[in-house]
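With one protein chain withheld, the remaining protein chains of the complex are depicted in position.
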Amino acid sequence: MDVILFTFFGLVAIVGAVSLVIQKHPISSALSLVSVMVALSVLFLLLGAEFIAAAQLVVYSGAIMVLFVFVIMLLNAGAERESRKAGLAQFLGLPLTAVLLVFASYVITQSMSNAKAVKFGAFTGGGPREVGWALFTQYLLPFEVTSILILVAIAGAVVLARKEID
Amino acid sequence: MLSEALLENETIAGLVAAHPTAVLGGVTQFDEITLTIEPGEIVATLAYLKYHQKFDRLSTVTAVDRYPLDPRFEIVYHLQSVGRNVRLRLRASVATEIASATIVYSGANWYEREVFDLFGVVFTGHPNLERIMMPDDWKGHPLRRDFPTHGFKYSYGEQQ
Amino acid sequence: MSETIVEHQESEAGTTRRMTLNMGPQHPSTHGVLRVVLELDGEFIQKARPEIGYLHTGIEKQCEALNWQQIITLTDRVDYLANLSNNLCYSLAVEKLLGLEIPPKAQWMRVLLAELTRIGSHLVWLGTHALDMGAMTMFFLTFREREELMKLFEMISGQRLMTSYIRIGGLALDPPRGWEKLVRAFLADFPSKIDEYETLLNNNPIWLRRTKGIGVISVESMLDVGITGPVIRAAGIPLDARKMTPYSSYEKFDFAVPTSTDNDVYARYAVRVAEMRESLKIVQQAMDGMPEGPTRADAHRLVLPEREKMKTQMEALIYHFKIVTEGIAVPEGEVFQVVESPRGELGYYVVSDGTAKPLRVHMRTPSFGNLQGLPRLIENRQIADAIAVMGSLDFVLGDCDR
Amino acid sequence: MSQLLPPGFFTATVPLNAYLILSAILFAIGACGFLFRKNIITIYMCIELMLNAVNLSFVTFSYQFGKVDGQIYSFFVMVVAAAEAAVGLAIILTIFRNRGTLQIDEIDSLKN
Partner (left out) sequence: MDFILLSILKTAIAAPVLLGTLAYLVWIERKVLAHVQLRIGPSRVGPHGLLQPIADAIKLLTKEDFIPSYVNKFYYWLAPWLALMFAVTAISVIPIGPVVEVFGIKTNMGQADISIGLLLILGLTGMGVYGIALAGWSSNNKYSLLGGLRSSAQMIAYELPMAMAIVSPLLIVNTLNLREIVNAQAGYTFGILPNWNVLGGGLQIFSFIIYLICAFAETNRIPFDLPEAENELVSGYNTEYSSMKFAAFFMAEYCNIITACSVATTLFLGGWHPIIPNELGGQFIPTLVCVFFAGVLFYHALNPSRPSDRLSMGAIGAVILGLGLMFQVPGVKDLAQPLFWFASKAGFLIFFFIWVRGTVPRFRYDQLMRFAWLFLFPAALLNLLVTAFIVALKSN
């Protein structure tokens, strides 16, 4: 069961990610990203991170991506135009990312030799209670700092998005 | 040209004093006063009536086609003073064009467009003189007396 | 709609984005076939351009081809929600040209019917206006009462909408037996129904938020553009032809002209509801003081004889034949008759050249003038406000386009 | 039903490395998109994709060590992403309002 679910949603994530990169229209890209996020949230569930999986759905795909779609629709951004290429990135980009990928995979397989096999339900430390407990004890300071960050971000967004008074 | 009775009316006396050449004639029928105005002075007359005699409303602008006569069109203005509760009708005979009253009463806009559309009278100085009732590509002016009631044979497909 | 949906427009200040939205001619809240071309910036209307003429039926042209008495049926179709006001206005104009004296009973009946028409028209307005704002139950409530009125009109004239009941020289028929009972039943019933509407709307915070302070322009601007009727009365000007130039013995009735100074959509609503109550008062007075007598003027050359007389008297038959085939000759002259229709100042400018057909019949219709003010009322407002304002103007496109 | 399928079909497990490699693949795709795309919103979404890939590895490590800390980190990543999206989209909105385009190679100059 684990294998089936992992393979299926892993493939969905990869296809979605590729589609995000190659689709020309921002709306298509945004929806591809949503599918990646939904697939990832299922993978989170498999890894026993229940709360994070739900947060992924609520925060990422339910709020952030809705905002993206909203902005794309509001601007009625059309399909991307072919334009002059950025030279260096164009020629070195693909090889370099390939190298990065290979290197990362190598490091992972080498260094994580003692890795567990993932079994759904084996790890249950990711429920809302555990996450909440960790957040409000060990990580209280970072949590508060993040809330201030959000506050600042809201203020910044409001200032930026306000229409110029002319 | 104006009868004594009409000249006793303050409004008309004032108008004649201010614009002596404007008023060509006047008549009272069914308690309604009609003044015939020199077409060239229509805007000045309307402005005087609005700003000095408190005729704050232009009720309607329309036209009457006296076909065989020349000039054939009578442009008719109905004014009302809300405060004084008086109505006044102005009439100007024109052949093809007259100055637009929209400078004085902006409400004349659609009425003049309608007259232009249905009679073909051109209002010079009108901000947006387009057809209002008939389609934009309509030929002819339906309310003219020489336009038959059943219309000319007309269809969108066959027009040249 | 097949072109790209957003048009970019470069304004002087920089790049602002506007969208052109075609509201109508088929749109749920343009009440018929009005088309308003809106230029939108987000939800805000930057520019509005009403386009009319989709219901242009050429009534004014047809009038020139028909006999004087045949035109009555056309006037019904001008403002189909206030047909009797149009009948009345035209009849009064022609009667003025003819110098006809109308018997008192006919005059009182005319007042009664005109006021019932006003109530009926306001009911349609209230229902559709509330429906536009999303309060759809109102629509069914007002149409329930309107149905009673429709039954009454049908009883009196045989028609629900195009009654053509008011004719040159009086009324088409004597009112049938038993109609008083119907009117009295309506009179007894209706005040509580108005209370019902008010309980549903007056205390509704959403309704108040949607209507208060919306659609305000200066009184001078309204006069200038040609807005009349309840809209301008809600701006504080008691412009009402029934009081200013009484016709059909309105001067003998005791009624008030409701006004308000708030000048917003809510004020227009309040004024119209108050008008319904005033109209009820007039109807009550007309019912109580209805004079006895004929309902048609005694002018055998101009008014069709009674059916019974026509069948028994040779002379009456001849006049009937002559009136029907040749029409009536109306003396030369011109007249501008104004009545207060439910929507505002309704004026018929009738010119006769002495023949059996009019030279010109021009209708100064309230909807035309009111609609002309629409851009000023809705520009720099939101779409939702435009809906509220359009509802508050209460235009009828038949009335506007003729 | 269980007779028709190979034994252990429902009980087979996935090696943890597979999750990490998936995360690396997603990150690499995101980086590619970041380099190649021209539309500023799409670039933004590629960054979000990379953040998501990192989240996945955080959660996987959390599983590996049997601790909740990795998930807490990915929670913080999410929160920061939300803040970033709000500000970033506001910036995009402003840019579009001033320049009328979303192509990054057309908005590379400081002046219009």
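For clarity, chains are labelled A, B, C and D in written order, and residue numbers in each chain start from 1.
The rule is short, and it goes like this: a residue touches a chain if its C-beta (ideal position, glycine included) is under 8 Å from a C-beta of that chain, and two chains touch if they have at least 3 such contacts.
If you're wondering where the values come from, they're calculated on a predicted model, not measured in any experiment.
In the complete complex, the residue from A:F6, A:F51 or A:Y139 that touches the missing chain is A:F51.
The missing chain, though absent from the display, is touched by one residue of C:S29, C:Q159, C:N202 or C:Q313; that residue is C:S29.
From the options C:R144, C:R160 or C:R184, the residue with contact to the chain not on display is C:R144.
The hidden chain makes contact, of the residues C:A65, C:M136 or C:A256, with C:M136.
Considering the whole complex, the residue from A:I27, A:L94 or A:M112 that touches the absent chain is A:I27. Taking the whole complex into account, chain A touches the unshown chain at residues 27, 31, 34, 38, 41, 50-51, 53-55, 57-58, 61-63, 66-67, 69-70, 73-74, 76, 127-128.
Interface residues of chain C facing the missing partner chain: 1-2, 5, 19, 21-22, 27-29, 43, 130-137, 139-141, 144, 200, 204, 206-207, 209-210, 382-385, 387.
Note that only the chains that are shown with their structure count from here on.
Chain A and chain C have Cα centroids separated by 62 Å. Between chain B and chain D, the centres computed from C-alpha atoms are 72 Å apart.
Counting partners per residue, chain A has no residue that reaches two or more other chains. Of all residues in chain D, none touches 2 or more other chains.
Chain contact summary for the complex, chain C toward chain B: residues 52-53, 56, 58, 60-62, 64-65, 96-97, 220, 223-226, 237, 239, 244-245, 333-336, 338, 345, 347, 349, 351, 359-360, 362, 364, 368-369, 372, 401. Only residues 1-3, 6, 10, 13-14, 17-18, 20-21, 26, 29-30, 33, 36-37, 40, 43-44, 46-49, 51-52, 55-56, 59-60, 63-64, 67-68, 71-72, 74-75, 77, 80-81, 83-84, 86, 89-90, 93-94, 97-98, 100-101, 104-105, 108-109, 112, 115-119, 123, 125-126, 130-131, 134-135, 138-139, 142, 146, 149-150, 152-154, 156-158, 160-161 of chain A touch chain D when the two sit together in their complex. Residues of chain B that touch chain C in their complex: 29-30, 32, 34, 56-60, 62, 64-66, 76, 78, 82, 85, 87, 89, 105-107, 109-111, 118, 131-135, 142-143, 145, 147, 149.
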